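Partial complex: the chains shown occupy the same locations as in the complete assembly.
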Amino acid sequence: MNKTSTGNFFEDFRVGQEIAHATPRTVGAGDQSLYTGLTGSRFALHSSLPFAQSLGYAGAPIDDVLAFHIVFGKSVPDISLNAVANLGYAECRFLAPVYPGDTLSARSTVIGLRENSNRESGIVYVRTVGANQAGVEVLSFARWVMVRKRDRAAPAPAPVVPKLAEAVGTPAAPVGISCAAYDRAAAGGAAGWTDYAVGEKIDHVDGITVEEAEHMTATRLYQNTARIHFNAFAQKSDRFGRRLIYGGHVISLARALSFNGLANAFCVAAINGGRHANPCFAGDTVFAWSEVLDKRELSGRADLGALRLRLVATKDKPCADFPLRAGEGYDPAVLLDLDYWALMPR
Amino acid sequence: MNKTSTGNFFEDFRVGQEIAHATPRTVGAGDQSLYTGLTGSRFALHSSLPFAQSLGYAGAPIDDVLAFHIVFGKSVPDISLNAVANLGYAECRFLAPVYPGDTLSARSTVIGLRENSNRESGIVYVRTVGANQAGVEVLSFARWVMVRKRDRAAPAPAPVVPKLAEAVGTPAAPVGISCAAYDRAAAGGAAGWTDYAVGEKIDHVDGITVEEAEHMTATRLYQNTARIHFNAFAQKSDRFGRRLIYGGHVISLARALSFNGLANAFCVAAINGGRHANPCFAGDTVFAWSEVLDKRELSGRADLGALRLRLVATKDKPCADFPLRAGEGYDPAVLLDLDYWALMPR
C-alpha cells in the first residue's frame, strides 16, 4: 500500500470523476487576523462585526479571497501537485458568506481532459466546490491545469474540453443583505456604484513588497501544499532557481491594494477569469490598478449594484499609466490580470 | 470624483476640524496571538484569562500598546500619509481595557497648525480618540507631525500651537481592578512597586532582531498604511534607501523586552511623551533599558501604585551602561525614548 502521495498524474484522471478533498478546515478568528497581517486587507465588512451586522450579515465574514484560498488549497494535493502550470480560472461564484466557526470542505469533479500533442502532459479541467458544515455551497469555480503524465506511453483519453462561460452573468443580489444603512465614512470611501463609469481606470497608488516568510505563511495557512512555494532546495534546480509565490497571494495583495480607490467594493461576488501573467518572487513590490469593465443594476435593488472590474497587479512598476500589454503579450511587469464582479452600495 | 486617496496635505487641515477615521476593527483572539508571536509579549494580564479575572478584569485585555497601534493605524490615512516626520506624542491616556470582541473606531480633532518657515510643510497637531462599540473611550492621545504642502503657494493659516502637558498627571486608579490577589509568581517577577526607587535604572538584558516580514506583518495587522514601511521599490529612492520600521513596533519590542525587570508593570496607564530618536531597519537587534522617573501612590489604594518610567530602546547596543545621550543629542544607537506611567502591585 502506497502511503505517501506524490499527487495524481494526467492519466490518473477520468472525465466525470468525483474527488472529495481531504482536511476539512474550521475557520477561526485567527485566520482573519493572520490574513489581515499578511495582506493588509482593510475592507470594513471583514474588519468590523458591527459594520457587517449593519448590512444584515450574521457575523463578520472572512475575506472572500481567503475563503477561496482555503477551498483551493484543499484541491491542490489531488489536482495540481504535478502541475506544470495553472492555466486559468473561470466561473468562480461566491455563494454564501463564510463566518468564523464555519468548517469548509472541498470536492472537485473532473470536467475535461485533453492530452498535449507532446504526450508529456495534458490539461485537466475541474470544477471545485467548497461547502460549509451544513452542506451549503459557499463557492465554486472551474480551473484548468497542465499536469504531467507519469508514463508518456499511457493511452490518451478521448479529449473533452468543457464550455466555460467567458464571464459569470450579473451576480444575484445577496439574500438578506442590504446596503440601506451602509456607512461609507466607516468603510473609508465616498464613491459608490453610481460614481464609477465603464472604462474608468483607477491607480491604486500603494505598493507592497513581499517576503519569503509572508507568502509561505499565507500559503500554509490555506494548507496549500504545492512544493514550488516552499522548497528552496528543490527550486534551485527549477527553471526559476527559487521559490515561486502562490498566485493567490498576489490576488490577495492586489485586492487589498484596491481598497484605495474601491473601498466600497465590499463583496467579491464572482471571478470571471484570471491569468497569472508572470511569476512573482520574494523581494518584488506589488502594485495594482483597476478598470471598470461593466456595471449592472441588480433587479429590484436600489441599494447596491454590481461592477465588473479588471484588477491588474504588477511588480516593481507603479501603475499611474496602467501597464498591461507589450506587443502581443503582457507587459513583463504584469503579474495578474483578474476579471471579477464586485458589489457596491449605489 | 477622486476615488483614490493620496492623503491630506498641510493646507487640507483646519483647526477644530473633526475627522472620523475609516475601518472600525473588531479585535479578536487572533490579534493577541499574532502580537505575542511578533513581539514576544509575556505580561500575564494579556496572556492568561484566569490571571486577568483574578484582578477583576472581565476578560484578558489585549496589550495596551496593541490597542494604541490599532487606533493610531486608523488615523494614518487621514493624518500622516504625507508626513515628513512624526514629531511627537503627548497626553496619551489608556482609559478602558480592550477585550477580544470589542470593535475599535477612531476620530481625530485638529488642535493646532503651524506652517514651517520654508513654506514647504507645516506641523499638524491632532488629538486622536479610540472608542469601543459602546462608545466608551478606550484611549486618547495627542500627536504632531510635519506634513507636506500640496502647493507651496497655498496661504498659511494663523498659527495655533496647543499647550500640551509635559506629563500626564498621576493616573487614576482603574475602576474595578484590584491587585489584592495578584500572583507575582505567575506574573514572573518578585519586585513590586515598593521595590523600585526613583532614579533606578534597569537593563532589560535581552535583544531581539527584527525581520522585514515581522514589522510589516505587525504594521498591517494595525491597518497602518504608511508607505515607508511596506514599499521597498519606492524606498530605494528615499533618503534611507530601504523600508523604515514603524516606530510603534519598536515601542512594542521595548515594552516586551522590559518584562525582564518590570514583569509586574501589568498596565500601561499613560504615555507622557515619546521620541523616535533614530530610524530602525530590518536586521537591527533591539535592546532596552528603563529608568524610574517617579513613583506615586494612588489615592485610597494600598494594593497598587504608579511608576513613571523612561523606556529606552537601542539598536545593536546592549544596555548595561544605559546609553542615551551623545553630546547635545541622542546616542546614534538610541531608537526610542519613551516616558510612560505603569501600574504595579505594591
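Per-chain residue numbering starts at 1, and chain names A and B are given in the order in which the chains are listed.
Rule of thumb we're sticking to: a residue touches a chain if its C-beta (ideal position, glycine included) is under 8 Å from a C-beta of that chain, and two chains touch if they have at least 3 such contacts.
These figures come from a predicted structure and were not determined experimentally.
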item: Homo-oligomer size of the whole complex, from 2 visible chains; value: 3
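Note that in this section only the chains that are shown with their structure count from here on.
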item: Subunit A and subunit B, separation of their C-alpha mean positions in angstrom; value: 36
item: Subunit A contact footprint on subunit B (complex, rising order); value: 1, 3-6, 20, 22-26, 28-31, 33-34, 77, 100-101, 103, 105, 133, 211-214, 216-218, 220-221, 223, 225, 227, 230-234, 243
item: Subunit A residues within the subunit B interface of the complex; value: 28-34, 36-40, 42, 44, 47-51, 60, 100, 185-191, 195-196, 202-209, 211-214, 217, 260-263, 283, 285, 287, 316, 318
